[in-house]
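Here is the structure we will look at.
Only one protein chain is missing from this complex, and each of the others stays in its spot.
Per-chain numbering from 1; labels A, B and C assigned in written order.
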Amino acid sequence: MPHTDTARLLIACDDQPGIVAAVAGVLAAHGANIISLDQHSTDEEGGRFFQRTVIHLEGLTARRPELEASITEVAERFGMDWSLHDTSKRKRVAIFVSKYDHCLMELLWRTQRGELDIDVTMVISNHPDLAESVRSFGVPFMHIPAGDKAAMEARQLELLQGNVDLVVLARYMQILTDDFIERLGAPVINIHHSFLPAFIGANPYARAKERGVKLIGATAHYATADLDEGPIIEQDVTRVTHAESAAELQRRGADVERYVLARAVKWHAEDRVIVHGRSTVIL
Amino acid sequence: MPHTDTARLLIACDDQPGIVAAVAGVLAAHGANIISLDQHSTDEEGGRFFQRTVIHLEGLTARRPELEASITEVAERFGMDWSLHDTSKRKRVAIFVSKYDHCLMELLWRTQRGELDIDVTMVISNHPDLAESVRSFGVPFMHIPAGDKAAMEARQLELLQGNVDLVVLARYMQILTDDFIERLGAPVINIHHSFLPAFIGANPYARAKERGVKLIGATAHYATADLDEGPIIEQDVTRVTHAESAAELQRRGADVERYVLARAVKWHAEDRVIVHGRSTVIL
Amino acid sequence: MPHTDTARLLIACDDQPGIVAAVAGVLAAHGANIISLDQHSTDEEGGRFFQRTVIHLEGLTARRPELEASITEVAERFGMDWSLHDTSKRKRVAIFVSKYDHCLMELLWRTQRGELDIDVTMVISNHPDLAESVRSFGVPFMHIPAGDKAAMEARQLELLQGNVDLVVLARYMQILTDDFIERLGAPVINIHHSFLPAFIGANPYARAKERGVKLIGATAHYATADLDEGPIIEQDVTRVTHAESAAELQRRGADVERYVLARAVKWHAEDRVIVHGRSTVIL
Partner (left out) sequence: MPHTDTARLLIACDDQPGIVAAVAGVLAAHGANIISLDQHSTDEEGGRFFQRTVIHLEGLTARRPELEASITEVAERFGMDWSLHDTSKRKRVAIFVSKYDHCLMELLWRTQRGELDIDVTMVISNHPDLAESVRSFGVPFMHIPAGDKAAMEARQLELLQGNVDLVVLARYMQILTDDFIERLGAPVINIHHSFLPAFIGANPYARAKERGVKLIGATAHYATADLDEGPIIEQDVTRVTHAESAAELQRRGADVERYVLARAVKWHAEDRVIVHGRSTVIL
């Protein structure tokens, strides 16, 4: 991955003729080379257009203001939402966790191995149990015990505001308030231990066992007020049989959770995910 | 598959010591060789024991009564439900269909190719559209138009009672009444076009598209009064992306439906499926 | 799928700045709207650039010559290979088959159901067995018995030359000569019954059983002189166990072959496949 002098341009607007040409023209005029371009148009009535373009531009930092000015111009013409992400700036990530460590460890481990291009700047937990594991990765661990919800969230926001670009709930067994999500001002990714919308809510493995399903799964999604209803980023499943107990389903499911969450965080870190209503476009 | 002189013995009873030995002893005493034996014990409190044994016995037909007498004896001792299926007797199957032909054709085609060890004795439809396709396989096609539910079911039952061992709903877009299922006296397998329990009910593909799921699936289950709640026999999924429309999800899903239903019917035909409450044991 | 006035533009050239902008500019200048655009650059030294663009242009047929003139201009500047495919013109396909019918039937069936946007113009076989099945789809069946290779291929070429855009070998158990492939002047897709490059050559299922593999697969590829070495279009696998005999592996594998070949033909029919040396780019 070449990091220097590359950036990712995300745009979304109502579908109309000439968008690709207009954007490519602006980039070419500034000497930016298109490394990759992915776009998607919904085919609904009054459809929506999405594009992710990775560009290379010698001296990006110095020339960024003039490039942004030109993009702003074309964006106004087409009514675009857009953002430009310097690939050399890693997203700062806080991970929330309770007692289950498998999703947390997968993220810390992959980050350490250079597979996830993020900076884990802190881990926040309502239990002290995982402090040592986290700190062995050189990552600060903050213990904020469960208690008065408002006080708890206030302390969390103190730590987070301005300091993170993303919060990941790695099997954090607490519900976040709407108010928290709004004041946070950064996206939140949650991992749910079922193939949503099947088994929305608590105890999905026990209910999967009881229902006799032949596959169990996991879902990574952006957290919204309604916890299990946010836009889905990634899902996967694994085959199970009658011979596996609910406890074994939980162990098997933990593996799926690890992978699904890691993939979702990776895609988000690479600016591949655009929210579109209740769903997502992955470019 | 050796058909002559082989049979499948299914048993289910409360778990207790000595079951395998007792059954194996009876079989050995009659000179029956065990070709394969699969068993499963639920590990719940007061668990349940299931066993499927394929046996070979020279002169099976003649010696069956005495074998059954001995099995009855041991079954009474252990409180077993049991059944003995001569593998040379194919199950007689009626397929119900409306206008979608993909599941129907998959079953007819596999039967013709010798991959499904069943006899399709009739196809019943509320639409005349598929008559020619069905009859080209040498299978009778009965058109019973939708209308008065009671009259319709009465005509269906006339055709079915005593003539079939299994009814398969191959995307039959009508609901069967409890009364029908009860009077039929044979199991009914339905294919539902979603990964149950996600998207229970109508229009699952449109709802999957709207919800932005990353996998779509299909579920084959025994039909019960509550249509989408019967014991699940088989499920599978396939990966989809934002780029696929609801119509494309439906086409992609049709492939999964074909396979899932074919597998479920195959397992049922081979006496591999035992219902256990709301779930199934596949041996 | 909107067919009227839409076309697919495929281009391949050495990677260099400004390609996307130049092509988008030409299209915009002619009033063509970009429906979708996928591109890929290999990241090798002296890399290669590939792009597939689906466009909509009112009055395509009438305005095609002037559009082609402009594309030719830009293509010369960048040293592009390119082709423009009117989506309303279905590719004419000949299917070669021997005695196995599963791949053939899958293609005929999907074509009939509108899932494959091709015209099957003839089926050629060295055995007469499948004549009736083929003709029931309204497709001509030509029986050219195996014998003198040169004479056989001469008769096949008489039927094919100028009449087909693609030949599909649907488990055709004969080898084609280099000379035949060259004189045919149309691409040939073959389905190989293994996960290539494992089990190159004959009897892959028997060898898979003997080797104790846990997955079996199939590979669809463009046929070249060296039969099992052509560029791979699609592959898939399915899980198997020790309990399955070589004959069962073959049955299980037949299902994978059906799907893999159907997907490869679909992608080719939609102009999604570009050959790049020994591999392919799927856009």
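One rule holds for everything that comes next: a residue touches a chain if its C-beta (ideal position, glycine included) is under 8 Å from a C-beta of that chain, and two chains touch if they have at least 3 such contacts.
The model shown is predicted, which means the values in this text are computed figures rather than measured ones.
Contact with the undisplayed chain is limited, among B:H40, B:K91 or B:R110, to B:H40. For chain A, the residues touching the chain absent from view are 101-102, 105, 109, 113, 115, 136, 251, 255, 259. For chain B, the residues in touch with the chain missing from this view are 17-22, 24-25, 27-28, 31, 33-41.
Against the chain not displayed here, chain C makes contact via residues 40, 43, 195-199, 210-215, 217, 231-232, 234-237, 241-243, 245, 276, 278-282.
Following the convention adopted for this analysis, only the chains that are shown with their structure count from here on.
Relative to the C-alpha centre of chain A, the farthest chain centre belongs to B.
Centre-to-centre spacing of chain A and chain B amounts to 42 Å, using the average Cα coordinate of each chain. Contact with two or more other chains is made by no residue of chain C.
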